[in-house]
Structure formats: structure tokens, C-alpha cells
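Missing here is one protein chain; the remaining ones are kept as they sit in the complex.
In order of appearance the chains are A and B, and numbering begins at 1 in each one.
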Amino acid sequence: MSSPTSSTNPLLRAWYDKETRSVIVQIIAAALIISFFAYIINNAVVNLSNIGKDINFSFLWDNASYDINQHLIEYSSTSSHFTAMIVGLINTLLVAVAGIVLATILGFLLGVMRLSNNWLTQKIAYVYIEYIRNVPVLLHILLLHGLIVSSLPRPKGSYNFGDTFFLNNRGFQMPSPDFQSLFLIVGAFIVGGITFAWWFSRHAQKVQDETGKAYPVAIINIAAIVLLPLAVYFVLGSPIEWDVPALKGFNFKGGMVVRPEFIALWLALSFYTAAFIGEIVRSGIVAIDHGQTEAAQALGISNSRVLKLVVIPQALRVIIPPLTSQYLNLAKNSSLALAIGYMDIVATIGGISLNQTGREMECMLIVMAIYLAISLIISSGMNWYNNRMQLVER
Amino acid sequence: MSETQSNATTDLCIEIRNMNKWYGDFHVLKNINLAVTRGEKIVICGPSGSGKSTMIRCINRLEEHQEGDIIVDGTELTNDLKNIDAVRREVGMVFQHFNLFPHLTVLENCTLAPIWVRKVPRAEAEATAMEFLERVKIPEQANKYPGQLSGGQQQRVAIARSLCMRPNIMLFDEPTSALDPEMIKEVLDTMVSLAEEGITMLCVTHEMGFAKKVADRVIFMDEGEIIESNTPHEFFDNPQHDRTKLFLSQILGH
Partner (left out) sequence: MTMTKQTYAPGTHPSLPPPKNTIGVTFWLKENLFSSATNSIVTLVSIYLLYLALPSAINWLFIDATYVGTNRKDCAPDGACLAFIGERFNLFVYGFYPAELRWRVNLATILLAVAGAAVLWDKIPARKHMLKFALAYPFIGAWLLSGGLGLEPVGTHLFGGLMLTLTIGVTGIVGSLPLGILLALGRQSDLPIIKYFCIGFIEFIRGVPLITLLFVASTMLSYFLPPGTTFDLLMRVLIMVTLFASAYMAEVIRGGLQALPKGQLEAAESLGLNYGQAVRFIILPQALKISIPGIVNTFIGLYKDSTLVIVIGLLDPLGIGRASVADSDWLGLSTEVYLFVAVFFFISCFGMARYSLYLENKLNTGHKR
């Protein structure tokens, strides 16, 4: 009962050949996709020209004509839109990185609290996590911002920390450092300390492999990176001039200020993301079969070493991928900055610049491209780390 | 190639000629030559990783071979989708992990393919299904879901499901390896009764009792090659190659 059917019609024969069929289907798919995009892009060009607009980016070099309240580089209302964009980008990256750091610390803390055998700690963490997860992030940002703005005093009545740090409704005032030339020597010691720590960790591992002797690596590294440069700093007569903020009239002069919008956004994003990270950490540790801990204990390994050598390395494999998503979410959620007046990339080039120049396409493209780049960088970084930690399997 | 008068001793239903297969750089099947006559029962054994499952999965194109020819029932297996579909209609397969469809009842598992592939009316498909479920001795389970059955019962349903397509050839890929010991016998008995009805069978298994009882030929594979192929009597009493002897001593020892 055989059927070499398709020998006659060559078209049919091509269709039934697995490889040819896949090529044909792909050509059709590509044609459909390309024609769809051509169609909508054509529509866009026609529509735009009908209202007298075209697509070009030259507006970026025009004057921005607006102020930005937080700018980490030189900026004024006569700077270009391009500079405004850079300022916004820096602001976005600042709150994203600061948020990721705080959220990770808080999140791991929360995860450990959830696993604690103290009932009260466990329940507090649980209530916190459930509250955070079930309320939209925009609401968290608005609530926290409202709380901060309404409860902080005016500059005259600031909270005073040792006459060097002040907290009021204009922000957190702190001294700004002015690095003198002697500081280069301290810097050199810091760099040297890091290099030494890197070399020493490897050397200590080698010594342990060969002789079984274990050096207290962590303490020695901290001494090299932090304590020694600190000692050099003082020996050289503290080569940093601090510009301390002081109340002059109704406001503070000098020093640098961390704005309440930044504080509100940073804290809200961190508290929000920490709840999700806490859950991820908890499930990661729970996912490790208790048999692993039991086997390690049966070998006589101490509890803290069991955690460090057996449980956490395995838990990290489970934790890293969802952790990456949370970092990406935090970076994307920072775009809600415009709800409280923090001038991030969306609020500058995607907000004020867009409204002033009317260049919606160009501005939105820029904003999306930047977020895609940020997402790509975060995911590649975590993927590289993830690949290094994978279990080798048959 | 047209169908000639069926001659039991020379009518080849499976021909594998100089077949080679690679997974990437790994040469998993080396120069396989095999001719199976209609009605023959073949047991294939060998250590784990020897390529036995891979070889029979090439016969129904669940795996593709890179060199050589495989001709099933006169149809050559190539990238031609029509040929692949034709072969799969005539070849049935029973898997180590049963692979029953858990969201369908036992009866629906058995009627799905006849209805949609052979275009058989539902009433007829159900009648055939009940007939084969009786043959494997579990007609009363027809309306249950696979999750409600024991391993042995599930495997028997899997056998019935393949038989409902009325194949000429049945392939078994370690059908009892995933079963608890007390359920192996019921499945082997089913396979023995199937063998007695004359269907062509290729069976990868470690159950040597089954081989002795039913097989026309026993084939030993190791590291991708067919090392030895003989009648059961000769195979077990007079193994020719050292590797065969080693294997037999390992599995028949305890």
C-alpha cells in the first residue's frame, strides 16, 4: 500500500516537500508583513503632509525655552531640546539605578522576613507585600508624593541633622563635595585596594585548594578597599572641601539638594518593586528541595555555610530570571514620573518638548528607542549572569 | 512500485539501507541495515544510549535521518509530507510514557485519529474503539479519563488507540519501562496476544522473557550499530560478539 503520489504535478510536489513548503510560507509571511508596514507608513506620511508636517529631527537643536528643576549637567532655558533630552535621560537613569539598588536590598530583606520563624515578622512582611501588590503603582507614587509634600516643613522649620543635613519640602539638602587635587592619591589607593582585593580573592582560593588553609577574605578585602583609603584620606588632611548648605532668607544656599519629586519617585518605585522581589526571593529559596539542606547538614556543614554554599547558589538560579523582569518593570515604571513633576525622559522630550514643537512622531520614537535600549542592556546583563550560573545537565 | 502478490517470506514491509543519523556532530546511528518481512516480530535490545529508540523513531519520521534510505510499505521516507502522512497512517507507535491525551476520555483518545485522519464516521469509530478496548480487556474504562487509570491500564489504552488506526506495523518504544512491576505482566500479555494475530512488530524492550516467547528475531544494538541479529534461540544460547555476551551477562545476571 504505497502512494508516491506527488510525482506528477511539480507545484504540488514543491508544496508537499517540507523544506520548500517552509520557504514558501515564509516568503508569503514576509510579503504580508512588509506590505502592512508599507501601508501604514504611507498613511502616516500622507496624513502628516496634509497638515504640513514632515519627519525630521532638526528641532532637537532649537532652544528648549523651558526650565528643568533637576539637572545633573549644565542646563538652562536657552539650551537645546537635545540637551533637555540628555538631562531627562540622566534623570531617568538616576532614579532607575537608585531604585534597583534599594529595591533589591529591601526585597531580599522582605524575602528573608517572610521565611523567618518569628510569626510577627512574617506577618508584617506578608501584609506589606499584599498591600503593595494589590494597589496600582501610580497610586503608590501619588500617595507617597502627597505624604512627603504635605508632611515636610518649610525651609525655616527644616529637620536639622547636625547642621549639615536638612530635610524640608524643597528636598533633602546635603553638603556637596569639592574634590581637591590631593584626593587623587586617595583615589589611587581606592583603585589599588580594589585590584588587590580581586587578586587576593583568587590567591586565597588557590591557597585553600592546595593547603586547605582559609584566609578571612571578606575582612581583608574590606580593609583594603575602605579602611586603608580612609586612613590615607585623614592622613592627607581630608582633601575634600564640603560646601555645607545654610539657611539664607527663605531658602538654603550652597550644598546640593535632592528634590522631593526624586525622593518620592525613588522610594515609591523601590517600595513597590521590593514587594515583588520579596516574593521572588521567597519562592526561590522555598524551591530548593529541603533534602539539599538535610544532606549538607548530615555532612556536618554549619548552617551559615549550608546557606552560602548549597542553598543560595541554587536559589539564585531560580531567582535571577524573574528578578530581571522586575528590574525592567522598575525602569519602565519610572516613566510615571510626569504624574508628580519629576523631569525624566518622558516628561522632557516626550512631554514639554513634544507639546512645544508638535513633533509627536519624532519625540515618541526617541523615547521608545531609549527605553528599548535600557531594557536591552538590563536583560543582556542578567542573561550573561544567568548563563554563568546554569546547571550543567546531561 | 506497485503492490505485488503478498509473499510472506519475501514481502518486505520495512527496508532500511545504509542509514546514518547525526545529532549535530554526534554520530548516533551508524550504517543501519535492516529488512523486516511482513508479519515478523523483532525485539531490539541494547544498553542505554545505543540508539535503539532513535532507530525506530526514524521509521515513523519522529526523527529524520541524514543518509541512507528508509522504505516503509513501499513508500520512501523523505521530506515529502504526503509520504510522511501516508507512512504514519500505516505505522502505530506505543511510547514509554504512554502519552495519552489527558483532556479526552479513553474512548475519545481512541476515536480522535480515525475520525480526523481516516475520515471515519463517529459511530463506526466508536464501534472500532470498543472492539479494541475489549481486546485489551478494559472496555469498562471507556468513559474514564486517563488520569483515573493505573499505569498498566493506560498503556493498554495506548495500544488500543494505535490499533484503532488499523496499522500494518506496530512500533513499541520500551512500553513497560515506566510501569510498576506488578503491571508489566498485563501489558506484556496484551502484546503477546497481538503478536499471535500476525501483525508486524518492532519492539524495543529489556523484557527477555517476552523476546524468547514471541520474537522471530532479536537484534542487539550498541553505540549506534547493529551488532548482532539472530533467532532468540541462537541469540541467547550462542551470542557471537563480546559486547553481546557482556550485555547478556549484565541483564540476565540478577
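The rule is short, and it goes like this: a residue touches a chain if its C-beta (ideal position, glycine included) is under 8 Å from a C-beta of that chain, and two chains touch if they have at least 3 such contacts.
All figures in this text were calculated on a predicted structure; none of them were measured in a lab.
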Listed residues A:L12, A:V101 or A:L138, member touching the removed chain: A:L138
Touch with the omitted chain, as defined above, among A:I124, A:L182, A:L236 or A:L316: A:I124
Residue, one of A:L184, A:L372 or A:M389, that touches the chain absent here: A:L372
Among B:A35, B:V117 or B:V192, residue touching the chain not depicted: B:V117
Residues belonging to chain A that touch the chain removed from view: 22, 25-26, 29-30, 33, 40-41, 43-44, 46-48, 50, 117-121, 124, 130-131, 133-139, 142-143, 146-147, 150, 328, 332-333, 335-336, 338-339, 346, 350, 360-361, 364, 367-368, 371-372, 375-376
Positions on chain B contacted by the hidden chain, ascending: 60, 62, 85, 88-89, 91-93, 95, 97, 99-103, 112-113, 116-118, 147, 158, 161-162, 165
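What we mean here is this: only the chains that are shown with their structure count from here on.
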Centre distance in Å when chain A and chain B are each reduced to the mean of their C-alpha atoms: 55
Chain B-touching residues of chain A, taken from the complex the two chains share: 1-6, 13, 16-19, 21
Chain B - residues contacting chain A, complex: 1, 3, 73-76, 79-84, 86, 90, 168
